[in-house]
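Take a look at the structure below.
Only a portion of the chains appears, each positioned as in the full assembly.
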């Protein structure tokens, strides 16, 4: 089986990472590469690290160009995917459409409208296979909503705690502070993303609940808890290009112990090839997961503060976007779920 | 008035920063520079950025060498200050001793013994002048315990919230995640501190309440709250040499509003030259405070999560150690509190 895949938004960081992963996938042949402002340019000038595609020319993003592929990856600014997806149609022989944007992640239309300010476009099967029930929805689907990078890290970190009732269920809450590499902010030319500003500096943004990934976290954690989980989420920008370190905590349910915590996490992920619960005493480092589809987790119980802590490291561009997207593609197409994906990071 | 100051532990990062700050102080003349493993070496080989001291030779740390100075700064590994301090004595004409280590920070002997595993050496006036009551204790004192770098950031971030009853006082708690530059870990040759490991990577340590700065934060926040505050503290190591970004949150007291929060913080720090509450919409970045004695703060209220958030940026070596130490020295000696200290950071 050879799958022909197109990437819309190929000149951005998510698009570039999709191509890096797809180039190593044994069943995929890369078709059209599209963009908007850069259409017509030699691809090698835009993404010089993607040598095999250097002589390609970026095409204009349109349904005409994208149609005729088996899979279409959309790595477009939020709000642009719905229109393209609609034009591609849902015919049985139409393409599998995988949206790396936010448009179809949220089930709740009110949440969408509050955080994005536009009408809700719908909800697609959620591309985080490790979540309870997610695989069944992804298998054979013609549509996939790739999770946000922060919700990927945070959901894998906290869902077992809420699903396993280790976290308090009376007034369930989580406090999350996550550091992200600058690639998470994309290639936009903004002053605070200049190298001179970023190097040697940490700074927060979207403090106080404003970040658009917050409702997505609430959705996933609440599903696990069986009731609404209150989430305080603060993202920070770190002086590195890739990687998310999510430090997540939740009030511990009465009686929770460190041993229980470890046991529940080890059990939850024992068959998950892309989630590693590190041995006791070893803490995740984002460097260990760079360019890999791995998530590294570690857990701790703080009896004095009566909180449980879970720290997750992921690569925002790989497992957090492109790797996760390909993992879901594999499921949707009936391929081996891990095909073309690596658990090995690039370190140091 | 010219003050003769000695620095014990001059070859480390805290010692080097003390010298950088003291060299710019109009009333200070730098006397002995001491160390242990490096004693006898040309100072320029150890701290090449400190050009005016390059031709000095590092002396052995001993009471004999340190005695005869007006001020002795101790930048020694934790547990070594008490012995030196005792030998220096407390005669009226003896030196002002300023300990940058942890030995005399904690008032509670049980806390000390639990976290440090040795007998408690005592408690000295606490060198964070911006805390309620601290200045009075520092003025004229012959002893100063310089706060830990994390507690400096966290206390300035959260004390007004607890003192002003904006944070919940029923079951007061705080969740703190703080990123620190690697200089906070000192010059020790440990594999995880190698540049190859640190660059491009974020990782946590001391997760689950184990970090020794935790009881110091609890002490300061509890004093402000008037009852014991429960603290969950997670430090993370960031790929930068200097700076702490402390993301602090606490359950909001019922009825707390964003306006109140801002008003309380602006009032609390309106006369503090080294604490800047940033205008609404602007968030602290550690780069803005590098090599300065400034603390930059911003506040937010998250009504959905019912938490208030305060983010603080400090330079762990300057306001977090050496600058704070000199600020306290000024108070102890009756000099202008800001002498030799700058609010201006080195950016970009």
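Letters are used for the chains, namely A and B, taken in the order the chains are written, and counting of residues starts over at 1 for each.
Assume a contact is a pair of C-beta atoms (placed from the backbone, for glycine too) under 8 Å apart; a residue touches a chain by one contact, two chains touch by 3 or more.
This structure is a prediction, so every number in the text was calculated from the model and none was measured.
K.L.:
Since every chain is the same sequence and 2 are placed, give me the total copy number for this complex.
P.N.:
My count for the entire complex in this file is 4 copies.
Here is the rule we go by: only the chains that are shown with their structure count from here on.
K.L.:
What's the rotation angle, in degrees and to the nearest 5, for a C-alpha fit of subunit A onto subunit B?
P.N.:
The C-alpha superposition of subunit A onto subunit B needs 180 degrees.
K.L.:
Just give me the whole-number Å value for how far the CA centre of subunit A lies from that of subunit B.
P.N.:
37
K.L.:
Considering only the defined contacts, which subunit A positions touch subunit B in the complex?
P.N.:
173, 175, 177, 179, 181, 196-197, 199-205, 207-209, 214, 230-232, 234, 236, 238-243, 245, 247, 249, 283-288, 290, 298, 300-307, 309, 311, 313, 348
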